[in-house]
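All protein chains of the complex are present and in place, except for one that has been dropped.
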Amino acid sequence: MTPLNTFGAIMTQAIGLEQGLADYYERAGNNDRASACARRRQKMMRIRREAVLEITLEAIDGLDSDDYALDLEDVSENGQARAASTAARFYREVAPGINVRQARRALERAAREHAGQ
Amino acid sequence: MTPLNTFGAIMTQAIGLEQGLADYYERAGNNDRASACARRRQKMMRIRREAVLEITLEAIDGLDSDDYALDLEDVSENGQARAASTAARFYREVAPGINVRQARRALERAAREHAGQ
Amino acid sequence: MVERLRNYIGGEWVEAGVREWSPVHNPATCELLAECPESSAADVDLAVQAAREAFGEWRRTPVLERAQFMHHFKNLVEDRFDDLSEVVVRENGKTLDEARGEVRRGIESIDFGIGVPFMMRNDGVEDISSGIDETTVRQPVGVFAAITPFNFPFMVPIWFLPTAITCGNTFILKPSPQTPLSMQLTCELIDELDLPEGVVNLVHGGVTSAQAIMEHPGIAGVSFVGSSPVAKIIYETCTRNGKRVQAQGGAKNYIAVLPDADMESSVKNVLGAAYGCAGQRCLAAAVAVGVGDAYDRLRDELVKQVAGLRVGYGLDETSQMGTVVSAQARERIVNMITEGEREGATISLDGRDLQVEGFEDGMFVGPTILEDVTPEMSVAREEIFGPVLSLMRADSYDEAVELINRSNYGNAASIFTSSGAHARDFKYRVNAGNIGVNIGVAAPSASFPFGGQKDSFFGDLHGQGLDSIDFFTDRKVVIERWFEG
Partner (left out) sequence: MVERLRNYIGGEWVEAGVREWSPVHNPATCELLAECPESSAADVDLAVQAAREAFGEWRRTPVLERAQFMHHFKNLVEDRFDDLSEVVVRENGKTLDEARGEVRRGIESIDFGIGVPFMMRNDGVEDISSGIDETTVRQPVGVFAAITPFNFPFMVPIWFLPTAITCGNTFILKPSPQTPLSMQLTCELIDELDLPEGVVNLVHGGVTSAQAIMEHPGIAGVSFVGSSPVAKIIYETCTRNGKRVQAQGGAKNYIAVLPDADMESSVKNVLGAAYGCAGQRCLAAAVAVGVGDAYDRLRDELVKQVAGLRVGYGLDETSQMGTVVSAQARERIVNMITEGEREGATISLDGRDLQVEGFEDGMFVGPTILEDVTPEMSVAREEIFGPVLSLMRADSYDEAVELINRSNYGNAASIFTSSGAHARDFKYRVNAGNIGVNIGVAAPSASFPFGGQKDSFFGDLHGQGLDSIDFFTDRKVVIERWFEG
């Protein structure tokens, strides 16, 4: 139980998720996805830095990191599909909690990208 | 005979000079001077980029790179003193030809630094 | 042994010539982080000499070139963003998000500094009289100093520094001795900029150093942010010593919640305004006035939402609120809550005894709600500077405005409503320098002046925005005619 109850907690989770997936896809030999994850990780780090506005920090509730655990052992096609789907769901569900447009848009886009893979 | 007749020619000469001296001092085991040269090289590169103002480009005359040849073989104390003195003279003599204050000041400072070493 | 901080004067890190040191603690872990010197008048004088010496050459450095330094500065701060945010958490106690938000707001002020060449402009009239032209020339003034508080150890100094120096002045910074580390690290970055020596100087200390700054004849102007009593002293002492001064004081910010407000969204925002930075900001919401039947709904929604707030160590990203700055601060806040209770307020959420697991000695005060507060109670009048929100009732919108305007402070006030008419009237009538409409923390962006009225501000020109260009420059008028030879 680690609540995703702050902007930073969500962005840090996203950064960790992309890092984990980048390594995972690399092990799976899927270099395109691996590098897409690495790029998104950079972007999420930038957003954690740039989109944090002290005046609009509001508590976020109802989200927990346990709900988005990834199985990074199974590198099969199915395993990859499940990982992508969990990542997409993570982004889809956390995006509405973020009240900074730039960040929310990036999270929504990440959801689409993972879903589209 | 390579004339130092443009802002870029002078700055490029300075960059090469610092690079050469950085390697030289490293060979001579003089790490402090080597790293000072490396820092100055960075600075000269920045100045070549930042201090070039299209509206104040004026031809420069009377300077030639042959007048500032360094002997980078002799790493003795004397050799080092000669190298430093040539570098200082280079900066002292080229500085007045530069009509951009920021650049001229950096060159004058480099002259003092080499002379002071 | 713990690090003893040094001053940064004339481009060198130098030891203060003193024997007095104050400890810098992490208010959550109580770890001793460093010792801060109480610089003497002689130390301040060294900084002034360095700054005065630097002024001649710096003033002649073209403004576009001065602005380039701010570009490099911004890039360094971006590179070290995470480190700076962590330092803020460690010395101040706020959460990592709050610290990041603070560093980001500081960067906005650097951006504003980058824009100085577009704002520090002369103007003129040709042929103001026959053959005579008149021009104002904006020029830097000399050496400026800033005396800054503990609550935003990165942001507040950076409100002033970039604009001051990009306008061509040189600068002395004296951060709070409770939180000197953010500026210590920042000055390490500034040292990498290759600015001419003496353009930026850092002097650590408290009252003695501040006094020396106020009295030094070589300093042209002082920016101050702190409590109102000190702001008043700073204002009076600096003006008596012939200086420009802008002194931002304390606050008691009211929020009026009208019956037609979107209550859930409003409370979410009010909560951030009241408990963000553990209430330690001069724009914090201190009193929420529920108008008519809004009061009960406001209280219910507030208690519900606030109860879920997670208090903890700032570096744990699941913490939604951190500590207050020190044991003294905690004691003062707790005493004020107790005093409010004694005066008749109801405590519907009590943060006085909050313990955080693993940080049992930490300076935590939990989010606190005082109900049925009336205007004469101390908790309605005095600045608490902690995570305490007082709730007051008003029968009508007009009564709410009267309550607000009765305050001695005038930093910020907000209204939550869906009525355009009330919003307009609120902006028009309320005596506060920053007005929020459905925004609980009415924090001006870097390019707007940081308002403040009544005891919340002493001076003519506010910090930030075009006011700061005016503060950091003087306009010389040139009247010019040429005789034909």
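Labels A, B and C are assigned to the chains in the order they are written; within every chain, residues are numbered from 1.
The criterion applied here is as follows: a residue touches a chain if its C-beta (ideal position, glycine included) is under 8 Å from a C-beta of that chain, and two chains touch if they have at least 3 such contacts.
Owing to the predicted nature of the structure, the values given are computational and were not obtained by experimental measurement.
Put simply, the hidden chain is in touch with A, B, C once you look at the whole complex.
Interface note for the absent chain: among B:Arg48, B:Arg82 or B:Arg105, the touching residue is B:Arg48.
Within the set C:Thr239, C:Asn405 or C:Ser419, the residue that contacts the chain not displayed is C:Ser419. In the complete complex, the residue from C:Asn75, C:Ser129 or C:Asn335 that touches the missing chain is C:Asn75. Residues of chain C that touch the chain left out of view are 64, 67, 71, 74-75, 108, 111-112, 114-115, 117-119, 126, 133, 419-425, 428, 445, 447, 480, 482-485. Interface with the hidden chain, as seen from chain A, comprises residues 43, 50, 101-102. Touch with the hidden chain on the side of chain B covers residues 2-3, 5-9, 12, 48-50, 52-59, 61.
One rule holds for everything that comes next: only the chains that are shown with their structure count from here on.
Annotation: 45 Å between the Cα-based centres of chain B and chain C.
If you average the CA atoms of chain A and of chain B, the two centres end up 50 Å from each other.
The distance from the centre of chain A to the centre of chain C, each centre being the mean of the chain's C-alpha atoms, comes to 34 Å.
Multi-chain contact residues of chain C (touching two or more other chains): none found.
Annotation for chain A: no residues touch 2 or more other chains.
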